[in-house]
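All protein chains but one are shown at their positions in the complex.
Chain nomenclature is as follows: A, B and C, assigned in order of appearance, with residue numbering initiated at 1 for each chain independently.
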């Protein structure tokens, strides 16, 4: 039996005390244990940032890749062996800044991975610059007079462009977050989970308290219909996107089931020998 | 007085006969002439693709840059000299494939440029591969069994993420297209104009005829409210995005007016000398 | 070696390629050895394109300097290709469209007007002019029409009876017209030495694709780019049968990162691209290097820089391939010289990449990648799959549940055994930061040095000469000619010409550039009085490598070509003669 401990590593995370990323790690460990996943069958792929260090602190296979590039690596891993549970994770800068192009394309392909964005509305590791989801007017070292840019709306963008599971969680509510992670991992297809995970060191605006004050919890709305895209968009809009819960879910084939060369057996387990008659057939193509 | 001829170059475009891009070029030339723009005060920035060759065929300053990178170049040009009329253009592969990250960030900044995407649902110049907006099931050399991916929804994405002008035109209707270009160029802020511009050589599905059959013209809908985002989203959804007209428009400050270092005088026209008292002040910052 | 050179030219989009193809496929099936070169422009319709076929009695890797038969669909074809025509050559042209003018009276050329277009129109489809021309070509080289008709049957099988018959008729028309009107003209084909229907007719790109498949590659992530896209098409056509997967990535960064992910997860994975894409992969390359993840990149080079000359050939990415990516990583750079080698060397690339757990870049170019040749045979057994130090499940099980040392410093030659996800007890994090033996991030100065040394010294035990150097085996020579990659054939032919002229010339062709095969290059350079380095680039990148690795600056002299076309034999001969 897999237990929580199996997903823990010996060394301690190097995050600042109180950082939201700690609870995200804990929730992911719980979710994995609750689902009875095997650490050896999981791969956690991350980009670069404080948040992206989570792949070093979670006991599974992992790739701590390059800034903004978690999703293509995760895609490669999944397509190589679709029996693996693949989770991609990173920060808002990583995923919605430099990496937003991969985000758009991975979600529309419906690759069967869970993508957790630890969104603190700031660049943490590089010590506090404005991120693409920082609020308009947000002051940081790179926007001393307040950000002049409209923040991106990743959840809405995901919903509109074909993500089949879209949810939002909050590092201040580990129980809901754990449940959402479980649902996201169970979901067959691309699961996009944005987690408000406050940076206690550099973001003095979007703090745990701030989120607690503003957050609307979908679990408390019994009439919410998470199969309706426009319902989700409208709801997000009404609440300034400060909502937690499962926003949208849809069942459709995942990429590795329908892509060129789709196989039941994971690619990594295939026999590589090419029988004589096949090599002759291949040659004959050129005669 | 500027006339249409001023925007024409001597050499002929190298597009295939009948390619939609011809009319896009013509409409842009007309729009520029109608608006009385000076060719010398215009910059047309493109990426790489058949469509992106438009910068060579339009008589203004131009940059025919790199695949997917028209928008950052256009941004640099505009911020360097905001008195210039800056138009960015390219294909669907260029803008929504490799370049979609720049698209997202440029639009949310509301850089005052007009971005024309000549959308033929295919990669033309590289002789026919599936593009990120090719329909699901679309067959091409890279998706012989039909595309397995959900196409991106660029218009909806633009509307949701803060583009202040979003419209769609059709190469088969040069008059409407010209009007839309004029409005887009006049609009202060980021104007996103998607133009259905059929590739007569490689896309045998989304042809001129196909579009003519399916297109809904917003100009004919007197009750359409282009100031309402959700109205626009819903309308696009209802018509499978095959709609022409101005979908959404909003008035808000453009980036160069509110960014760090915003000036009335274009940056390129500033005097570069640093007076003695200023150099002394600068040095004093380090004492 | 007797040969005959034939070329068809016209405007892009007119079907020039398929005319060339049908002509060439037929001759290949008959047992001739061919080499076919495609010239085209970076636009879809209009622009001049041509397809040249050299026909020989022996295997060849170059389409030849000159020309015996030119089929011209427009005057531009004549203007642009006339300089290639030999004395006593012929031009078959479409007399329904234009009156041919020959730009130079000194070259004796026979004009053979044929109303190609009119014939086609008669058949009801102007595109048939290509087939009429094919028929005429058949007559001009003195072949019977039957084998051509058979090829037509095969190729248009799926298109139905009607199309087949139309094409057959067109060929027959052209054949008959030529026989009747130019009975005296017959350009001799060389002896046919190959067996019928035996030789394969394929491009370097196709050989790369099939080679990768045979190497056990089961995942290709790529983004379309000329002249590399064909590798992707080939994979799409052939990987699925073997459970292999192909994905069209959103850009080259993603493509390369996907391939890294695939390799990490235990599948031999690659990406194929050309210069612009390669430049975008520089950061990813470093990740593969430091995380010791295998990775194979194929760069089909084209004219640079930036977008440069997208449909032309060049060998100018070598510097970036060897030196690109910030910081320092081990890597292997292979440059196959022929279509056959494109097949075999991609297999070595996968073996080396897994053996040394480092990126391997295979650099071909548009000339090698898109030219087609008759290949006698491909030996699918020659290069055995060797997956390097991949731990077996039971080895890992025995190791206990303690943390797995993926980057074990005590490993021999610095190559630590790998585990792959799914294996028990093999968990680790592959990362782009400096790390400890377990993969955990570190900034410790000692560990940093040890890990850098581990990585940078991995290749010390690898002897690049074993993999790939061709030497012409002269015992005595004065002049040494060095090239790499696709220039092999022309240098080879040039060497013969120079020898006939009495020069003592040896030829060294490098098939690996990094690690540099210093020993043999040094030995030969030292023996030479003068060394010519032949490259399809403007700065002499190989010459610079030789200077760096060997020295001998004063002996070295560059012969460079960077106008987008492959070298001719004559250019090399001339270049050398002018300087010795």
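Observations, loosely collected:
One rule holds in what follows: a residue touches a chain if its C-beta (ideal position, glycine included) is under 8 Å from a C-beta of that chain, and two chains touch if they have at least 3 such contacts.
Treat the numbers as computed from the prediction; the structure is a model and nothing was measured.
Across the entire complex, contacts from the unshown chain go to A, B, C. For the chain missing from the display, the contacting residue among C:31, C:46, C:308 or C:388 is C:308, taking the whole complex into account. The chain that is not drawn here is touched, among residues C:327, C:400 or C:502, by C:327. Taking the complete complex into account, residues 9-11, 39-43, 45, 48, 53, 55-56, 59-66, 69, 71-81, 83-84, 101-102, 104-105, 256, 259-263, 265, 267-268, 270, 272, 274, 276, 278-279, 282-283, 285-287 of subunit B touch the chain not shown. What subunit C contributes to its contact with the hidden chain is residues 41-42, 274-276, 278-280, 282-283, 285-287, 289-291, 301, 303-312, 314, 316-317, 319-320, 322-329, 431-434, 441, 443, 445-446, 448-449, 452-453, 456, 537-539, 544, 547-549, 551, 553, 562-565.
Contact between subunit A and the absent chain runs through residues 14-17, 48, 50, 53, 64, 66-68, 97-98, 100, 123-127, 129-130, 132, 141-144, 201.
Just so we're on the same page, only the chains that are shown with their structure count from here on.
Note on interfaces B-C and A-C: more C-beta pairs are in contact across A-C.
Averaging Cα coordinates per chain places subunit A and subunit B 31 Å apart.
Per-chain CA centroids place subunit B at a distance of 37 Å from subunit C.
Note on chain placement: the centre of subunit A and the centre of subunit C lie 40 Å apart, centres being C-alpha means.
Shown for subunit A are the residues that touch two or more other chains, namely 101, 104-105, 259-260. In subunit C, the residues touching two or more other chains are 236, 250-251.
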